[in-house]
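Take this structure first; my questions come after.
Every protein chain but one is kept in place in this view of the complex.
And then chain A:
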Amino acid sequence: MSELKTPPSGGAKAAAATADYLDQRTGVGNAVKFFARKVFPDHWSFFLGEIALYSFVTLLISGVFLTLFFVPSMSEVTYPTEGVWATMRGVEMSEAFSSTLRLSFEVRGGLLMRQIHHWAALVFMAAIVVHMMRVFFTGAFRKPREINWVVGFVLLILGLAAGFSGYSLPDDVLSGNGLRITDGVIKAIPIIGSYMSYFVFGGEFPGHDLIPRLFTVHILLVPGLILALIGLHLFLMVMHKHTQYPGSGRKNTNVVGYPAVPVYAGKLLFNFFVVFGVIALMAGTMTINPVWNYGPYDPSPVSAGAQPDWYMLFLEGALRLMPGATEVMIGPYTLSLNVIIPAMIVPGILFTALAAYPFLEAFATGDKSEHHVLDRPRNRPFRTAFGVALLVAFFILVLAGSNDLIATHFHLSINDITWTFRVFLFLGPWIAFVVTKRICLGLQRKDRELVLHGHETGRIVRFASGEYIEVHKPLDAHERWLRVQHEAVRPLEIEPAEDSRGVRRKGYKADRMRQRLSQLFYEDRVEPVTPAEVAAAHGHDEHDEQHTAIEGHGQPAGVGASAHGAEPDGETAPDGRNS
């Protein structure tokens, strides 16, 4: 290229000067060089975490708007007799509630912001949960990403805390009852429960401190922590480079996808507008948390059919299912197992299982290597079944949290429903486990079948011998690779209990337990098809031809290289005879 023919435009000059100024002071060039063309794999399911991120940004934006008008105070005021909302005139309420009314009715756009904030909170929690499911079922939590799984888990808990503290701020009768339930749960804690209740409420329930305290938690502590952990989460994501789904050319040693500039960055930017836009549409058209219908908090009234936000329903459901008989006395002291078990132990078990799973699986697998290619859920039957079982348990608790609505809707007795759920809470996860595992193994067998015998074409051919046979079309190399690329993990093998001289080895028992765990995970498995099996399936007479076909796919191709061998090698009957 010759020297510039046209002098650079004024804009380009200014940009170059700014870049130079910045680079001389920050070395930003290095960062640009590192990031600009970094490759990010793409898949719709990678969007789930993004939805969580963008709904959080939406929460920040709408939340800041709300803070400017919301008054976090429990001081009593009387709604003015000339106030805009007729049913509340003359009613005593806290300043928090009256400022929420003002936000809803008098601040222009305030109602929209409140509804954006609340819908965004629901979307945020849903996105976190579904994102977590994606990570779980594809095994994205495996080494080196275990720490990031834990970071994500903490984000889930912080999300629950954010939602809970925010939900309670308007100080309406619904959320106030939620707080009262919280107080009851806190009081059930053995020995220190009463003091914990004083700690939280600054005295007796409801007191005068709670809303200001929750406000600080809600707009400072929790969002601050979430922000910091999102930073860490994304930093680790970039450092590890994103995982990719299995497929031709996607290896454990590479990452295939689009460059940060322009594609990935562009998508990041525009997806934010999509998420915010969808939430704005929801907020404009669907009423949420109409606190003006509920009224201010008063300890006396309560209405049936009141529901907390969806992410709290599982706790509510657990509380409903627990029979009261489990409250016991230890001497003069009361131990409320009827509250402690559902409100602390059950969620404790669910959450610990979730947080610890990556470590448990790595232990059972005896696996120390890095994994950057995702699993197809069917290829990990135990994990998939375990995840589905946890989800089923969670789902039953959520349903139990709505048992009164189910009862009135379907005209059933609430006692019967409660008993059904009690039974299902124990049976459901087991059934789900067994069924899911079978489905996974079945799908794997189907994959084998496809690789060995090809697609059915529905065409029937008659041979000279009079035999009828359906024509099968073999998979192309890409289709086949997807179905054979994985490794069927086998249970761990351990050294024998006694060495050659018959001396019992130390540590055998621990090893044996680990092996048992490993067998639980991997005893039932379907191995991927090997070239030899394909060759055998195609019969001996065609052996040579098949062989060359298989070996023909040997060389890994470079970028965008033509995928040789990707074309079907003609239609073949299952026994290898060309039709």
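Operating definition for what follows: a contact is a pair of C-beta atoms (placed from the backbone, for glycine too) under 8 Å apart; a residue touches a chain by one contact, two chains touch by 3 or more; residues count from 1.
The rule is simple: contacts and distances are computed from a predicted model.
Per its UniProt entry, the chain excluded from the display bears the name "Cytochrome bc1 complex Rieske iron-sulfur subunit", taken from "Electron transfer flavoprotein subunit beta", "Carbohydrate ABC transporter ATP-binding protein (CUT1 family)", "Fe-S cluster assembly protein SufB" or "Cytochrome bc1 complex Rieske iron-sulfur subunit". Interface note for the absent chain: among A:202, A:348 or A:442, the touching residue is A:202.
Only one of A:65, A:124, A:386 or A:481 touches the chain withheld from this view, namely A:481. For the options A:73, A:98, A:403 or A:436, the residue in contact with the chain missing from this view is A:403. Residue in contact with the omitted chain (choice from A:43, A:134, A:267 or A:455): A:267.
Across A:20, A:106, A:499 or A:523, the single residue that touches the chain missing here is A:106.
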